[in-house]
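Note that this is a trimmed complex: some chains were dropped, and none of the rest were shifted.
Read from first to last, the chains carry the letters A and B; within each, the first residue is number 1.
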Amino acid sequence: MFYHIKELQYDAKPERPDPIFAKQLQEILGGQYGEISVMMQYLFQGFNGRADKKYRDLCLDMGTEEMAHVEMLATMIARLLDNAPVKDQEAAYKSNPVVAAAMGGMNPQHAIVSGLGAMPVDSVGNRWTASYIGASGNLMADFRANLTAESQGRLQAVRLYEMATDQGVKDTLSFMIARDTAHQNQWYAALYELEQRENDIVVPSTFPRKLEKQEVSYTLYNLSEGEESKKGRWASGPSMDGKGQFKYSQPVSYGPAPSLTPAPKYIHDTMIPPIKS
Amino acid sequence: MFYHIKELQYDAKPERPDPIFAKQLQEILGGQYGEISVMMQYLFQGFNGRADKKYRDLCLDMGTEEMAHVEMLATMIARLLDNAPVKDQEAAYKSNPVVAAAMGGMNPQHAIVSGLGAMPVDSVGNRWTASYIGASGNLMADFRANLTAESQGRLQAVRLYEMATDQGVKDTLSFMIARDTAHQNQWYAALYELEQRENDIVVPSTFPRKLEKQEVSYTLYNLSEGEESKKGRWASGPSMDGKGQFKYSQPVSYGPAPSLTPAPKYIHDTMIPPIKS
């Protein structure tokens, strides 16, 4: 069960309305790496947790915090939309090019659809979709997804911070950026712990290595002309899992050119030889 | 530019057709973490690469390999669909419960839409969408996404290996699983290199820390009842970025309960006080 506390985790008050920034800020609310995504991802990982209780609890602690972030951003966006000048557009466009530009840059659904409220959409208006998130039951895989989400999320928050001029907005973003710092550190720590415990960095660590074609387990194929990619840590030396040596190789084809069996007649694919009706 | 070589990277020949497995195998072709996703993700990261050439080349090497995996899986799926028994269904259902079960378990679009061909869909038939992928220009963020994709992808391939009984299928999967081992190791190495070079694990490392609310940068809030989450590496000790100490804290509210301004009349939101028409 959940319980809602009226106070915000952090204040979310812009100095003044700005409907264009409201549109842009939607990215970290309802975008691919926005707060709805991390909230849903962590909660489903928690609800489905079949492993140690502490991981389950960790997911639920963080997922519950992300809900507070959804709330803060929704509140901020609603305030950025206060009194958005959507009435009598022609007048606005004619009299004031700056207002006109602003109107051209706002999301029209903020006026027409949500009535000056936040929406579960990204900065171009794509509706949030669960295609953004994952929960696999394998925590090393999932915590890597979480670390990714926090990395992309903090990057986007930082870019918005750079674009912003409103001190209220910047202040709220500085809080959210700090929380992303915390979450990146925490998922990183959890991954470190799991890698130690499973004694491997390869997901899933439980599949016997002898069942995979081990001769290609550490090779980088040079499939893009030029050898710039040879110069990295990934191309030579011991592999990161400590179980092999990195190799750099020209492309190899292990299989023949494929040839498919013709389809049965009742499928009505094009057949060889020519068909007469 | 690209050039296509007719030979497959590895053979993709099942011992015998199996339309149910064809449906399931679609997951790692056209699903969220399937081969189309990694191919598109790596190629876009490569095409957009503004940093060192070696990272760009690495992305293009791997993205180009993933195209070969798309080809292998498409070929395998087409062969698993050879002669799928979709004609005269009623007869099949009546005479043979095992065939009936098989027909109930295949993807009907493999017969009706693709004519026994592979499709850019997942194992339940969702069409592939670019909502699955990301390329941000920040390589640490993006390579974490890549490591995640290879981790989830190998996990799914392993699960399919466990479900399979056909030795041809298992053999092809054992190749793909090995390549996922290689790719996990390689992205892991690239991340290690980037973390060393940027001397930080927090993305983006270029945002001045003093601009974030540093007092909350290492705290885990206990927002889910119970303290199981206190027992992990993430809750105490030095933070993973080496710049602070992890803290475990009861929830704190830094903001007031929000109150929004009423909308202007021309928005026609519900107003306070009661409106008379």
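What we mean here is this: a contact is a pair of C-beta atoms (placed from the backbone, for glycine too) under 8 Å apart; a residue touches a chain by one contact, two chains touch by 3 or more.
Just so you know, these numbers come straight off a predicted model, no measurement behind them.
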Complete-assembly copy number [criterion: all chains share one sequence; 2 shown]: 6
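Operating definition for what follows: only the chains that are shown with their structure count from here on.
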Distance from the mean Cα position of chain B to that of chain A, given in whole angstrom: 10
Residues of chain A that touch chain B when the two form their complex: 5-12, 32-33, 46, 53-58, 60-62, 64-65, 68, 72, 75, 78-79, 82-83, 86-87, 111, 115-116, 126, 129, 131-132, 134, 136, 138, 140-141, 144-145, 147-148, 150-152, 154-155, 158, 161, 174-175, 177-179, 181-182, 184-190, 192-193, 201-204, 207, 209, 211-224, 226-234, 239-241, 244, 246, 251-258, 260-261, 263-264, 266-269
